[in-house]
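Every protein chain except one is present and positioned as in the full complex.
Up next, chain A:
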Amino acid sequence: MLMISPRMASGMQEKQYTPSLLNFFVYNPSFGQREGEEEKKILFYHPSDVEKNEKIRNVGLCEAIVQFTRTFCPTKPAKSLHTQKNRQFFFEAEDNFWIVMVVRNPMIEKPNKDGKPPTVEYQEEEILDTVYGAVVRQCYSMYKLFNGTFGRAMEAGGVELLIQKLEKFFYRYLQTLHLQSCDLLDVFGGISFFPLDKMTYLKIQSFVNRVEESLSLIKYTAFLYNDQLIWSGLEQDDMRILYKYLTTSLFPRHSEPELAGRDSPLRPEVAGNLLHYGRFLTGPTNLKDPEAKFRFPKIFVSTEDGYEELHLIVYKAMSAAACFMISASVELTRDFCEQLDGLVGPQLTLLASDICEQFTVNRRISGPEKEPQFKFIYFNHMNLAEKSTIHMRKTASVCLTSVHPDLMKILGDINCDFARVDEDEEIIVKAMTDYWVVGKKSDQRELYVILNQKNANLIEVNEEVKRLCATQFNNIFFLD
């Protein structure tokens, strides 16, 4: 006979909530110092419908925490505050300009009998500071990419302009933050490079040189294939954030046509052009349209003495994408765009199919794909190169990983352990679920491996990782 427990009978179940964004604000403690004018400190506050006094209180707490930690180290103030219900991350982006992100701890809601409100249990140890601290810094970098520094806005139009810009940027950007799927990759903020043979690489380089020579307005070029970087003329840090924008925001928005495959018929709006598959991802969607606007997004990149403002042209043919950056002082015309389309379109289409061919050949050589015994993440601090077989595909909306979130957090823990000392290290741990996780740090490189041979012993795990290093990273020395 089936017994139904009272809990089952009432159909009550525990509810699990993932971490979520509670508040996000930007403030400057040097503003509104007179009593009663505290609101002037606040330059941006999300959500905006929070009551004024509540905003002032929350900003006040941050100020107090930062000030308090200066008692113990004047130059290195607080970075995060842990409370039972949430975590707050503090980042002084520019002198006196603080960005604060408040993330609610994940929680479990346990229903109570007799109509009592459910008990909420906060999981206080789930959020990794390193991950969300990196997310806040990324928010600022992204703002800076499209708007320049806070200081620049202050110079150009005072507090009013800065408030306007913050409002405009973060209103949309915060909606794209998916805090529940942030992980170690956010800490690295790396760039995935496309592996290529020398010949094809040279072809791409000569393509970039030819275009830059023909269209002398172009200051910088970056070349990507399959969401992976092949060539970049930008500074590393600028490329890192531009790469983040391209791969998590711009490309996913335009991915639908590619998903149909390269044999799909040309889209109707560009049907007139039968020579190539090229199109603008930024700027005009259809050159033939007489109404077409030739406005491109502007970005800010670093120069030796500050920043320069550039037009960002992203042009794509099949899986190959080229970014051309042109000084913002130049006005871009229909002529220029047509010229670029005519020059780049056919060549890029050709290159794309070359690379694709090369890619499939390589795949065939490396043998049929079978589920490997391990998954790994690799990151090189020197060139920001990152490689993950854990993440299926990182898009704007969702980051799919093929391993349990707890294992991802163990990777994060090991990453923190590596940061403790500036030495080469190896850490092997066995999780409660019997998965083995291996972390290796050598010079500027970090490698994390998850093995799903649960019955293996330490020595077998060691052998397995050695094999992996030999096949995937044969030219990199890792501490044994």
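In this text, contacts are C-beta pairs under 8 Å (C-beta built on N, C-alpha and C of every residue); 3 or more make two chains touch, one makes a residue touch a chain; residues count from 1.
Just so we're on the same page, contacts and distances are computed from a predicted model.
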Chain not displayed: protein name in its UniProt record ("Cap binding protein", "Vacuolar fusion protein MON1 homolog", "GPI ethanolamine phosphate transferase 3, catalytic subunit" or "C-C motif chemokine"): "Vacuolar fusion protein MON1 homolog"
Sole residue of A:Gln67, A:Thr333, A:Asn383 or A:Thr471 that reaches the chain not shown, by the stated touch rule: A:Gln67
Touch with the omitted chain, as defined above, among A:Met382, A:Val421 or A:Ala470: A:Val421
Residue, one of A:Lys40, A:His178, A:Lys219 or A:Lys430, that touches the chain absent here: A:Lys430
For chain A, the residues touching the chain missing from this view: 35, 38, 57, 60-61, 63-65, 67-69, 71-73, 76-86, 123-126, 129, 406, 409-410, 413, 417, 420-421, 423-432, 434, 457-459, 462, 479-480
